[in-house]
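Only a single protein chain was left out; the remaining protein chains are all shown in position.
The block that comes next holds subunit A.
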Amino acid sequence: MTYNHSATCWIQEVKRLSLPQSAKRTQRGDVRLVIDRSLSTDRNRLEIAYARAHVTVSGEEITLPHIVGTQSPSQMELLAKHNPSRPVFVEGPFPLWLRKTCVHYYILRADPIPPDEKVEEPYDPERCLDYPLQLDLDLERDYGDQESFDVEDLDEGPVFAMCMTSQGDQATLNQWISGLQQNNPVLGKVPTLFRLDAGPRELQGAAATESGHSHGPEAETLKEESPHEEEPQNIVEEEPRRSQGMKQ
């Protein structure tokens, strides 16, 4: 079997599809790449960086953990529409691989709205003046015109913001939430629950709300509107899950 080792056409194909190989990788560059890849559904996004440089205290150099967070305008809208009586969750760390390195990110999300509380907002007709976004036609579709799969839609709840930090403990994430609060005042009224657990992670669906609700009445204490909080009034919730022993 003759073997042709010059597989240049395959290399081109692989290069076209895979991640760019950057010579020097910075934390900031990594985060940008992560955000581009996972949140690139919205082109206009707001990046909030609470980067803390080295700080010398009493002659020693202490590096405070830096946080880089991001939130796109549609996510801000979703958060503004969020019902303040329902808690939001800070979940993480989720693994994300860039070539050969694994970075971890945390997200702020809420549970999906139960069907009885869902409000269908009509499309704003001025959003698009070329054609109507909603048509009330009663037409039958033939077999050949069915363009969507016959699968039930997964309802997973909105994701409000995402962040990456060098140190993923509750204090740092609190910093992030307080930073987010500057642009989203509703975060001051909403109870925030932390679900920090390493291991194979997946977003929780509606089924995980039972444990969330049991802590609900305790977490109803209102968060103060001050940007920097001294005592976190949030409850750490660590679900007993199979962890792979990876602590960040």
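The working rule: a contact is a pair of C-beta atoms (placed from the backbone, for glycine too) under 8 Å apart; a residue touches a chain by one contact, two chains touch by 3 or more; residues count from 1.
Here is the rule we go by: contacts and distances are computed from a predicted model.
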item	value
Hidden chain of the complex, named as in its UniProt record, picked from "glutathione transferase", "alanine transaminase", "t-SNARE coiled-coil homology domain-containing protein" or "Complex I intermediate-associated protein 30, mitochondrial"	"Complex I intermediate-associated protein 30, mitochondrial"
Which residue of A:79, A:159, A:173 or A:187 touches the chain not shown here	A:159
Hidden partner chain, residues of subunit A it touches	2-4, 7, 9-10, 14, 17-19, 34, 37-39, 41, 94-102, 105, 107, 109, 142-151, 154-156, 159, 162, 200-208, 244, 246
